[in-house]
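Here the complex is missing a single protein chain, while all its other protein chains stay put.
By letter and in written order, the chains are A, B and C; residue numbering begins at 1 in each of them.
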Amino acid sequence: MNKKLVSPSLKRGLTFGIVMIIFVLIDLDVMVATMLSKLFGANVIRGSIPDVGFMVLFLILFGMFVGWSTSSDDAKPTTKLFQALVAGLTLGVVLGLFDLILNQLIVTGTDVRKYLAALAPESIRLFLFDQGAISPLLHLGLFTVASLLGSLMKILLKSESASRFFKGVKSGYQGLQAKAQANTPNWVKKYGKFLLFLLIGLLAFFPPRIWGSYNNYVVGLVGLYVILGIGLNIIVGLSGQLMLGFAAFFAMGAYSVALLNAPLPHGIMLGFWPSLLIGILMAVVAAVLLGLPVMGMRGDYLAIVTLGFGEIIRILLKSDLLTSFTGGPRGIQDIRGPTLFGQSFSSDIDYTYIILVVMVLSIFIYKRLERSRTGRAWLAVKEDTKVAQATGVNIMTNKLLALCLGAAFAGLAGGIFAARNQFTGPNDHQLMVSMNILSILIVGGVNSIPGIILGAFTLKGLPEILREIENYRLLVFGGLLVVMMISRPEGLWPATRPNIEKDEGNKLKENGAPGEGGLND
Amino acid sequence: MTDPIIQVKNVSKIFGGLTAVNQVDIEVPEKHIYSIIGPNGAGKTTLFNCISGFYFPEKGEVLFYGDPIQGLSTNLVAWLGISRTYQNIRLFNNLTAVENILIGLHRNLKTNWFEAIIHTKRFQKEESGSVKEALRLLDYVGLKGYGDFLAKNLPYGLQRRLEIGRALANQPKLLLLDEPTAGMNMNETAEATHFIKRLRDELGITIILIEHDMKVVMGISDRISVLDYGTKIAEGNAAEIQANPRVIEAYLGPGGAALSEKYKKQRLSNAKSN
Amino acid sequence: MENEIRPPRRYKRSKLPKLVRWIFGLIVLSSFFWRLYTVIIVQNEYTPDIWVRLLISGLVIGGVYSLIAIGYTLVYGILRMINFAHGEVMMIGTFAGYFVFEATNAIRFTSSTGEITSLSNAQPFLSILLAFIVGMTVAATSGFLLEKIAYRPLRKAPRLIPLISAIGASIFLQNLAQLLFSPLVRDYKNPDLIARGQGWAITVAGARLTIPYTGVLTFSLSIILMFALYTMVRKSKLGKSMRAVAADKSTAALMGIDVNGVISQTFIISGMLAGAAGVMWGLHNGLVYYYVGFLPGIKAFTSAVLGGIGNIPGAMLGGMLLGMIESIGPTALGISYQLKDVLAFVILIIILIFRPSGILGEVLSEEKV
Partner (left out) sequence: MKNFKGLIVVIVAVLLLSACGPAAVDTPAPAEVVDANIPTVCSADRYGCAKIEPGQTIKIGMGSPMTGGDASFGIDAEQAGKIAVADAEPLHGFSFELVAEDDQGAAEGGAAVANKFVADQTLVGVAGHLFSGATAAAMPIYEAKGIPMLSPSATNPTLTQKGSAVFNRVPFTDAAQGKAAATFIYEELGFRKIAVMHDGEDYGKGLAEIVKVEFEALGGEVVEFVGITSKEADYTPVLTTIAAKSPELIYFGGYTQDAGVLANQMKTTGLENAVFFGCDGTFGTDFLNRAGANGEGSYHATPRTPPQTPEKTAFDEAYKAAYGVGPGELSPFTWNSYDCTTALIEKVGDVAVLGADGALYIPRGALVDAVRGLNNWTGISGTYTCAPVGDCNIQGPQFHIVKNGAFVPVN
């Protein structure tokens, strides 16, 4: 019994100890302390060391988290406390030993940064609270107490209250929905969607003028990736072809606009809109060229082939072979922006509008495709290719169609992207771009528009917001992806199938019954 | 007797060394229920696959209304009006029942993706029409109210019905049912049997049936043929087949015929005694 | 009614895909051979020793690719997932080896002859052995942890999920390494015995050429390891159970095989191979940094698919082939070395078009995938 209690807690303490050690080794502890001090309004100059107090605070919070997570939900309070105690002690001991080493480094003045770059003496001192030899004891005590505190907190605000809160949210949400459904006059039902669009339009109109260029940039970026996400979703989510080289189509669009609309290397000033159209066409052409030969391939083979395709395009764009044509590694600069009714329409605000409009348009198109014969055919192909074919669906054409439409979206986004940055080069179309877009789908939720928007925000918006944490952001990002997949594999906002039968029923009897979640979600 | 809707002329299908179907001839008149029986691995399903275009038979030909259709890809076969169900149910699991049927309707719809984007009148008409049709079929196969369930969440019996519904959506002239009552209990089987009859009587669809449950087979089929090791060993109506010793051999193994005779006598005598 | 059912012309089975495929293939192959002909026969500006040199470097790099590719194939065979973070496991191995050599270099003492020498030079074989052992162990551990943390919870999930998780893990490990060891591009301190740029001089067709010691070491070692692995999978109990799990997890479990255990062991083995490959990479090329695993990872994945993913001999063959293509291909076809990856991928695509499941084919049946 007791052993069954102790060993997991021990393990936890050990794990968190190692985590903390890694934190120290990559200097993340100092970073977090800095963030905390920023939270409390102290203005810390970049690269300078925050006050010791904040490090203490961070360690306490860490310890409390350990205690919280260690004390199991279904245990008696005393047991919880016991578990927390064990974990806290272990953590303390582990770090204590680690402290001894660190302290030794300080005392002897050895510089380990040739190997462990982040382990600067001042940050070590900060971690040890400048207490030298006795800091191990300090840490031991601190972690034990903090961990106990954590489990105490857990005991106090039990999970019930939390669940009650959620229930409240849920019932409130549904209640509102029901009420809304119940007392909406007919004209609203008729034009409701239209009005909603209008409202969104109005909302979208004002912020870009107010909130400064940086936010415009971030919003625009997210918007572009939403478009890309929709494009890839048609390929991966609807027609079920795993594509890892989506950036190739993106590049097609970007480079078409760049080459046709920049002074160098060719100086064909075709204008933005026509070249954007050509960009879309080019992407589609590329899709056909890729699609025809590899249509027959299955899951992972298709994946690697498309991956290869993406790399081929990138390398070619960069190579000496095409330098005279594509500008090689230097890329293409001074890409002219769009004009509207004669005058320039390419300020950051204008771009935000363009992107938002295009985004809404793509969502619209996507919705209509998904709810059409074609969309159903795609889903069927994804579910069971053979059976779909035996039910009269032409696999070849439908797959190819999906590929082309997806590519078209990519081309569109690419064109806008290039013009917006006034520059495009090989580095804009690396493998990681394709991976990011795929991640957007999975993180957000395949086949769900809100999911894709959410995913785009999480993957492109968040890193921008996370700029504060400098070069830790990709670390955090990578970690998040894994955690995400483990905790919510179906995505942040999973898709649900339409409730055709019920809706039809509602249509028949003209009074709209409260339409809360379908039988299938 | 009406001209045959489908003719299978000495079709053979060979996998590597093994001959799964060996020079089988079948001829099914319109509006008939035709059963194919035989022990497991006799090549019944393989024959189905040859008809529905999954396999390309090495020898022989499959005539549908007199036109050769062997080697046509499955979607064309479906397009011609031959639909089928599968031994191990193969629905589009993550789609709702209605959507499954809507996909079945695919072949009858004409609009393309572009019309879908710019909701043309034609598209809207077709969409709403197809939805109504789908719901009607749903009702017909007795899944009313289950339309918005994901196919995988449906109970087993309903999945079978849904699969038939999907097949019907194709407006088939010929329907291939692969063990439609497998894994059903007595009353379910009875229902299914009755349902299959209705299909033929009301919709006038010709049906080829693979079935192990002899009660069903003998109950509804106009004609039966027996496959064993890929070859057709007997053909005829229920009575003939029951009488045919080779069939009994095939099922009960050598000497089976004699045995079955003995049991029949016993049963009769028992009947007399009480 | 009757006429409607006659298949109209356009509904005849479309020969288009096959046609396109064959035309495509024909064009590519013919131009390919024409190119070979012009470069080798007509222009003929390369003496035989050049080809031998290219062959050697192809073999060396191919050996490394094979080792990593086996890792991909093993994991794929069992979990049907692309372990995108495998390259990072190799990177970790490379770093481990690097630190061993740094350590052995730091230990200095005066040898019997009197001059000051470092352990790595006094005991080269020992230090090399040590480096490989440490590298393999560390890499194996990281592979094991990777599976336990990032993949095991996703056993039941649809197939895209583990892929994304793998991508996340890959990004995470890269950046962790960068933050730990700084983005500095470090170089291996080889023992003088196998210093880079040194080698045996042999004469081919009257031309003197050098076979680098590191190359020889890398190649022979990779062959040995591959052989060992192959026999292990064929003969040993673990190998058998691995194949069983690959064939069908649930049945294997029913047969009393500890599936999770086997999977962990698979990751450990593939990690070991990757670690070895990493140390070789370091010894032969000398560059160590957090990004070092990425390219070889992609290449190895390519070669795994090239040979038929899930198929161990396939991975070996694919790796070697890819190495050859990369080293000899551009010269033989007379194109710039910048485009060697393009060449590699193009050849991959062509091969897949005509042999949709790799050269040696896939050992697992399609239904399972």
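One rule holds in what follows: a residue touches a chain if its C-beta (ideal position, glycine included) is under 8 Å from a C-beta of that chain, and two chains touch if they have at least 3 such contacts.
All values reported here derive from a predicted model rather than from experimental measurement.
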Chain not shown, its touching partners among those shown: A, C
Touch criterion as defined above, residue of A:Thr15, A:Ser72 or A:Asn215 at the omitted chain: A:Asn215
From the list A:Thr15, A:Gln333 or A:Asn506, which touches the chain that is not on show? A:Gln333
Taking the entire complex into account, which one of C:Asn105, C:Gln123, C:Ser182 or C:Ser264 touches the absent chain? C:Ser182
Given that one chain is not shown, which residue among C:Thr117, C:Thr141, C:Ser264 or C:Gln338 touches it? C:Gln338
Absent-chain contact - pick from C:Gly25, C:Pro124, C:Gly199 or C:Gly239: C:Gly199
One chain isn't shown here. Among A:Ser7, A:Gln104 or A:Gln174, which residue touches it? A:Gln174
Across the whole complex, the chain not displayed is touched by chain C residues 45-47, 49-50, 53-54, 57-58, 60-61, 175, 178, 182-185, 187, 195-199, 207, 209-212, 215, 281, 284-287, 289-292, 294-295, 326-328, 330-331, 336-338, 340-341
Those residues of chain A which, in the complete complex, touch the missing chain: 43, 45-47, 111-114, 117, 120, 166-167, 169-170, 173-174, 207, 210-219, 221, 264, 318-320, 323, 328-331, 333-334, 348, 417, 420-425, 427-428, 432, 454, 457, 461-462, 464-465, 467, 470-471, 473-474, 492-494, 517, 521
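In this text, only the chains that are shown with their structure count from here on.
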Chain centres computed over CA atoms; the one at greatest distance from chain C is chain B
So, what's the distance in Å between the C-alpha centres of chain C and chain A? 30
Sequence positions of chain B contacting 2 or more other chains: 73, 79
Under the stated contact criterion, what part of chain B meets chain A in this complex? 52-54, 73-75, 77-79, 83-84, 86, 90, 92-96, 98-99, 102-104, 106-107, 109, 111-113, 116-117, 119, 123, 126-127, 130-132, 134-135, 138, 145, 147-150, 153, 166, 170
In the complex, the residues of chain A that touch chain C are 22, 25-28, 113, 115-118, 236, 242, 292-301, 303-305, 307-309, 311-312, 315-316, 318-321, 396, 431, 435, 438-439, 442-443, 446, 471-472, 474-475, 477-482, 484-486, 489
List of chain C residues in touch with chain A within their complex: 14, 16-17, 20-21, 24, 76, 82, 99, 102, 149-150, 153-154, 157-165, 167-176, 178-182, 184, 298, 301-302, 305, 309, 335-336, 338-339, 341-342, 344-346, 348-349, 352-353, 356-357, 366, 369
